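All protein chains but one are shown at their positions in the complex.
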Amino acid sequence: MYDEAEILLDDLPKDYMEVNFGPHHPSTHGVFRFIAKIDGERIIDIDPVIGYLHRGIEKIAENRTYVQFKPLVDRLDYTGGLNNELCYCLAVEKLMDIEAPPRAQAIRVICAELNRIAAHLIFFGAMGLETGAFTPLLFGFLDRETILNIFEIMAGGRLTFNYITIGGVREDIRSTVKTYFDKFNKEFPVKLKRYEELITGNEIFIKRLKNVGILKKEDLFNWGASGPTLRGSGVKFDIRKVEPYSGYEKYDFDIPVGTNGDVYDRYLVRMEEIKQSMRIVAQALDNLPSGDFTVKVPRIIKPPEGEVYVRNEGTKGEIGFYIVSKGDKNPYRLKIRTPSFSHINMLNFAASGNYIADAIVILGSFDTVMGSCDR
Amino acid sequence: MLGVGLLKGLKTTLRAFFSRPVTIMYPYERVRIGDRGQGLIKLRVTSFDPVVYKCTGCGICEKNCPQRCIEVTKKEGEKQPEIYTVNYGLCMFCRICIDVCPFDALEMTQDSEHIGYSRQDFIWEKEKLAMKSLYIVEEKTPASRDADGASS
Partner (left out) sequence: MEIINYEYKKTDNRDVIAAIQPKAETAGVAVKFSEFKEQLFCEIDSADIKKFCSLLNSDAELSFEYIKFLTAVDYVEYIEMVYCLYSFKNNWSIIIKVKLDGRKPVVDSVCSIYRGADWHERETAEMFGIDIMDHPNLKHLLLAGDEDGYPLRKNFEIKWEEREYIPPEKFE
């Protein structure tokens, strides 16, 4: 008996152990599974398994008209639905050679930036959760609730809006939005400061995040990383500045960058982005142009033949829509480029060699959403 | 110094501890959906006795619904729908049907609750869709949401 056991042990790969995380694990942000090969506490290799939330959205798009497909775009990255919608509408508008009127563009900017704040507040909560603090989650969601209420007044929905339409927005913005936002603008920075006191300056939090998961910019370029992940490593690159869309060049805002490229920098970049987004929304609401909120588009949307790739700065990074049109009611092919897909692709590279607990934090710092990864 | 951050954090926690609760007791208190909110669909009627729908049964909404959850038929020569059903088991409240209707026959309500014991209960007939409000909601709006932006 004893000998047999020894032989069996010899067959096993030595030193390494395989640990399965997920698909239903709170730290994996949805239905994401990865198999980690570990040596003691250190991760040697990560094999991510995705596809649990695959809904075949690209195939569905080929069988739907441009307008019918639009509600599904919200469901990609469900924390930043309006950013996705904006990108999709810009892509179709580019195909059809139409441009939204200035008022619509300003409303779109308000939508997108408020949604960015909402998404970053989820990140703030989740980051706390990842490091073992539960309170930030509640605080983050509490303030997000105020933003969602504004969305409800303005756009009708809270998570899935179908508000931005091809050629403008569905309904005009309300005057009450400004009142609500002003109130929010007065209270929120004070609260945010308190929240930051709660975890940003906390020694345990800093010890957990500093010098963990350092990524160099050359690697990030090569892996196709974008958004705050890229900015955390000292790359001052923002599509809103470099390829301005929807009138972003009119607003005055800064782009925060990190200097170390570790998880803590990515966290700080996002927290700073919240403040910058507040600035943009305040500016946009103050200088709201008058005029139409939508242009007249044909009843049946039939873009001419051609193909476009349009990207914008989503809440997590570069969202892009590649649409091939053959002059039909339906897109011939629609490819969605999502930041989460590229970032989870990078996970093995970023997390190997770290401790298991750090791998969770690194995954959290990419702020991935499985709905946008699996599509 | 080690521990200062912890104490500062504790201050925030304590402040939250002594502030008013932000949650509401759901079945007893309810929040209203804003008037642009995505609720159940209502068929407009021009008169109740006899019931005359604004809908002419043209079927445009049926064709445009992305989820294919509307079913409309009409008798030859009539200007009223014979069958009009919405399957709320499939509907995603995208409001496309309301946007495309050329006769302005549909409207979105602020009722968001729909429950049933079987999947058949989610298929609503035209009579049910025309009813004003199915659930009598006693509204106790919390202070944080006292106005829902009804004034435009």
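A and B label the chains in the order they appear, each numbered from 1.
Just so we're on the same page, a residue touches a chain if its C-beta (ideal position, glycine included) is under 8 Å from a C-beta of that chain, and two chains touch if they have at least 3 such contacts.
Not measured: the values here are computed from a predicted model.
When the full complex is taken into account, the listed residue touching the unshown chain is A:307, out of A:18, A:39, A:187 or A:307. Residue A:234 is the one among A:234, A:289 or A:353 that touches the chain missing from this view. Residue in contact with the omitted chain (choice from A:40, A:189 or A:244): A:244.
Checked against the full complex, the one of A:56, A:132, A:189 or A:291 touching the unshown chain is A:56. Within chain A, the residues in touch with the undisplayed chain are 50-51, 54, 56, 58-60, 63, 94-95, 216-218, 221-225, 233-237, 241-244, 249, 257, 259-261, 306-309, 311, 318, 320, 322, 324, 332-333, 335, 337, 341-342, 344-346, 349, 374-375.
By our rule, only the chains that are shown with their structure count from here on.
Note: centroid distance chain A to chain B, computed from Cα atoms, is 28 Å.
Interface of chain B with chain A (complex): residues 2-6, 8-9, 11-13, 15-16, 22, 33-34, 36-38, 64-66, 92-96, 99, 144-145, 147-149, 151-152. Of all the residues in chain A, the ones that touch chain B in their complex are 64-65, 67-72, 135, 139, 142, 145, 149, 152-157, 160, 162, 170-171, 174-177, 180, 194-195, 197-199, 201-206.
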